[in-house]
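Every protein chain except one is present and positioned as in the full complex.
Just so it is clear, A, B and C label the chains in written order, and each chain counts residues from 1 on its own.
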Amino acid sequence: MGSALANRIKTAPAGLDCQHDHLAECSPEELREMARVMTRIRLVEERIAELVAGGEIICPCHLYIGQEVIAAGVSAHLRPDDFVFSTHRSHGHYLAKGGDLKAMMAELFGRRTGCSRGKGGSMHLVAPEVGYPGSSAIVAGSIPLAVGAALGFKLRRVDCVAVAFFGDGAACEGAFYESLNFAALKKLPVVFVCENNFYSTHMPLEEMQAEPELYKKAAGFNLPGVRLDGGNLGEVWTTAREAVQRARQGHGPTLMECLTYRWRGHVGPDYDLDKDLRTLEELNWWMNRCGLKKLEEYLLSRGFISGAEAAAMVQEITGEIAAAVDFARHSPFPDKKDLYLGVFKGKQP
Amino acid sequence: MGSALANRIKTAPAGLDCQHDHLAECSPEELREMARVMTRIRLVEERIAELVAGGEIICPCHLYIGQEVIAAGVSAHLRPDDFVFSTHRSHGHYLAKGGDLKAMMAELFGRRTGCSRGKGGSMHLVAPEVGYPGSSAIVAGSIPLAVGAALGFKLRRVDCVAVAFFGDGAACEGAFYESLNFAALKKLPVVFVCENNFYSTHMPLEEMQAEPELYKKAAGFNLPGVRLDGGNLGEVWTTAREAVQRARQGHGPTLMECLTYRWRGHVGPDYDLDKDLRTLEELNWWMNRCGLKKLEEYLLSRGFISGAEAAAMVQEITGEIAAAVDFARHSPFPDKKDLYLGVFKGKQP
Amino acid sequence: MRTLTYAQTFNETLRQLLRGDETVFLIGQGVKSPWYVGSTTLGLVQEFGESRIIDTPVAENAMTGVGIGAALSGLRPIIEHPRMDFMYLAMDQLANHAANWYYMFGSRVPVPITVWGIINRGGEQAAQHSQALQAMFAHLPGIKVVMPSTPYDLKGLLVAAVRDDNPVLLVDDRWLYEVQGEVPEELYEIPLGQGIIRRPGSQATVAATSFMVHEALKAAAALEKQGVDLEVLDLRSVKPLDQELLFASVIKTGRLVVADAAWKTCGVAAEIAALAAEHLFADLKGPVLRVTLPDLPAPASAALEKLYYPTHQDIEAAVLKLLGMNGQEVEKAASGF
Partner (left out) sequence: MRTLTYAQTFNETLRQLLRGDETVFLIGQGVKSPWYVGSTTLGLVQEFGESRIIDTPVAENAMTGVGIGAALSGLRPIIEHPRMDFMYLAMDQLANHAANWYYMFGSRVPVPITVWGIINRGGEQAAQHSQALQAMFAHLPGIKVVMPSTPYDLKGLLVAAVRDDNPVLLVDDRWLYEVQGEVPEELYEIPLGQGIIRRPGSQATVAATSFMVHEALKAAAALEKQGVDLEVLDLRSVKPLDQELLFASVIKTGRLVVADAAWKTCGVAAEIAALAAEHLFADLKGPVLRVTLPDLPAPASAALEKLYYPTHQDIEAAVLKLLGMNGQEVEKAASGF
């Protein structure tokens, strides 16, 4: 299941070589920063996987491991006043946009110090201070919100951009098409980033979509749609640069379909290999083309980063994660007063 | 407003000549029957316009005048056990599928003898005995129903076909896209007939749709989409023949976009010419290419019908309409017992 | 003070809100139409342009989400739905998103939207074009629901809704459009959550919403002739509800009829009755009666509509029954199947 599409991407002209070309347009600083963002996401997610397995984190966690290139490559072009909207699989987008790690970890631990004060959990992270106004766990639910934020930017005459991250499953929902139409009709500053990881829960894309090449949906609404290798940072970065620029300059929306793969199962730390949902072969195929590893190799081979620097980066991040977990563990739980607080803003009726 | 599109169709290779070619495939009997269906719809609608203007009919009536070719040309290929689903603008579809005129008129008059016993009104006609299981006044609402009926036919292994008639406005609703996807995915025996009359209530199509060439939506779901002149009976008839046949033979759905125009305003007998909604020029342009008139001319010029026969047909229909109005007028209103009857089938709880 | 109709007041208030606050805009179906939403939006697109008066494609779900997203980006949209029946298509954005956002994200991101939901019934429009869905929204924790019955209240509640930092549904019944009343020129607020006594009385309370307030007043006038002194309470706000006023009235009169022109089961009238059963048991002198729609879809035929929609007569019958003054049954309203 899913391998027909995996085959399709296998034959695509993507990979390290192509990446070289695109990445050449990035400065070493930019590349190092993206490597840091991706490594941080990867290590955070792996730690969360452990904490879920160990029972310390209870809330359902949809891990982003394997998809890091996309969040990093897109968010590299965003300012803090740009908005990112995400889904149930939101950790990577939150971190790439600059969301606070401690607040996120505390949220996963259900603590009052969490970014949503323990009321949201993994699927509902928030960081308004850096342009991350909340993620929706309703499939396709935040796509119209991104379009609306873009409309807001336009009405307010600010040159901000809204980005909607969503999965291939979301491309089955009517809200997606209604959103494409309105965004294109009004030429709104929004970028639609479809992270096509070929599965929606247990369902392979071909069983959900009559046209699994999702970028083709754009043509029906007169906006540009492109399909790219979501493991290829260069491709993602340059395409996103163009899409964000188009949006910022008032030329309207773009649909980016990024082919990718979630290494873990739909939810939690497992790999969904049992139960006949997907094959080890397929998983290996995708793990072998890990975008993060390719970027590291690129940086090392160019001398943009030394082995020692890379190790130091990992160590620093590991320390940061440990501190975040520690913070979460020692944070108080919300209590009865918190429960009744904040249905409405302003004085309680 | 709307004239950009009117211009587009003006340059299309449609018209009487083209119609000749296609119509040559119809037998004189078939042509006469379609002429009868179209004339009947036209005359019924014109009578209803009078009755609404005169205050005898209260319920909101969305008249089909100007679009008759489509209902007639499509339904010519349907059997009584095929299903037609329609919208708020349903009179033409109901009549073309064989719905009883008296029951329809009584329904518009709000009488107990109406096809929906006075509970539905103009927007909710029904004739299950001829494959017309009800129309929905929710824009795009009956499109999924048609897909579901098609699924039912497939599961029951009968070679019936479901047809969804809907307007250009419906192509803005997410339900339309969800339906296209599922129908194409499962290769269901359904024909999507979009009657693009360039307006959705007061809104011209270009203000609603980023891609007003609606047939293009099909490509995003791997089903054939064709745009045709909905005033050209030959084009509609041959395209529908192919689409219905594809469906019936298990080759899946087709999207037919039929360009057309409603002569009257969105609802009721007026022409929506005041209030700057559309121009007299535009209306005249469309009225000049009346599909019914063209068909009459064709039949007369070929000698397929004589002037006397045509006049007799009109007279017969006029008599039938008068009888239907009479029937409606003399039918009883539903009463309190009727009001409480029939929320559920079976004994009342 | 000037006398305006409800529809005129709507138009004026929208205009003043749009003039006074650049962050306010109007989005919905028909807002630039000459007829789609009555006369409430006439002239707005001419004054404020298509960027602030956004007539939308028929796509209720995303268009509602677009309004919510715009609110997240700092604006104060008024999201109009020409019929509540179409709001079913927008339920996900309203219930899962707007109503949850502030709480779900730990009080960090407010959603200052006003949802203008129109009840457009009668005229043989039938089951898909007649619905009154206030109860569904009142059931949701995170959305306020107001139901103005007079031009004055409309202005004050609409202003308060737009200025409130939370999702507020304003339920607007087109049967009120010709109601006249005195309305101040300037903008003012009526706090969300305040009811009002429309007519003080001593023998029974009719707690009513929206159009039914006028029916209740008619009933009061008719009953007065029979020597019955009715108190009419206009709830104005269904959520939050002015329990204090409600309770005080019932404590005074000892009898309660609730009038709400929507379905009976799990409706707003059920909630008011339940509150009475919970908190006013000792004060009640008799049962709490509901005057509502029967649990039936709206029929088309005018002959049936006449029987379907509750009127002052149903209220009168209920009150008389409570007072034991009449054997008359509250048939229509109490049919409850």
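In the analysis below, contacts are C-beta pairs under 8 Å (C-beta built on N, C-alpha and C of every residue); 3 or more make two chains touch, one makes a residue touch a chain.
Treat the numbers as computed from the prediction; the structure is a model and nothing was measured.
Colleague: Quick one: jot down which shown chains the absent chain touches.
Modeller: A, B, C
Colleague: Using the document's definition of touch, tell me which of B:G148, B:G167, B:P204 or B:P269 contacts the absent chain.
Modeller: The single option touching the absent chain is B:G148.
Colleague: In terms of residues, what is the contact footprint of the unshown chain on chain B?
Modeller: 83, 85, 114-120, 124, 126, 128, 133-134, 136, 138, 141, 143-156, 160, 162, 174-175, 178-179, 181-182, 185, 341-346, 349
Colleague: So which bits of chain A touch the chain we can't see?
Modeller: So the residues of chain A touching the unseen chain are 58-60, 107, 110-111, 114, 116, 118-121, 123-124, 136-141, 169-170, 172-174, 200-203, 207-209, 275-277, 333-336, 338-340, 343, 348-349.
Colleague: Which chain C residues touch the hidden chain?
Modeller: These residues touch the chain not displayed: 61, 85, 88-89, 91-92, 94-96, 99-100, 103-104, 126-128, 135-136, 138-142, 239-240, 263, 265-271, 273-279, 281, 284, 286-290, 295-297, 299, 334, 336-337.
The definition used in the following text is that only the chains that are shown with their structure count from here on.
Colleague: Computing the C-alpha centre of each chain, which chain sits at the greatest distance from chain B?
Modeller: A
Colleague: In whole angstrom, what separates the CA-based centres of chain B and chain C?
Modeller: One centre to the other, that is 37 Å.
Colleague: Centroid from C-alpha atoms only, then distance chain A to chain C, rounded to Å. What do you get?
Modeller: Each chain reduced to its C-alpha mean, chain A and chain C end up 41 Å apart.
Colleague: What is the distance in Å between the mean C-alpha positions of chain A and chain B?
Modeller: From the centre of chain A to the centre of chain B is 46 Å.
Colleague: Can you list the chain A residues in contact with two or more other chains?
Modeller: As it turns out, chain A has residues touching two or more other chains at 174-175, 178, 181-182, 185.
Colleague: Among the residues of chain C, which ones contact at least 2 other chains?
Modeller: If we look for residues of chain C contacting two or more partner chains, we find 56-57, 59, 61-62.
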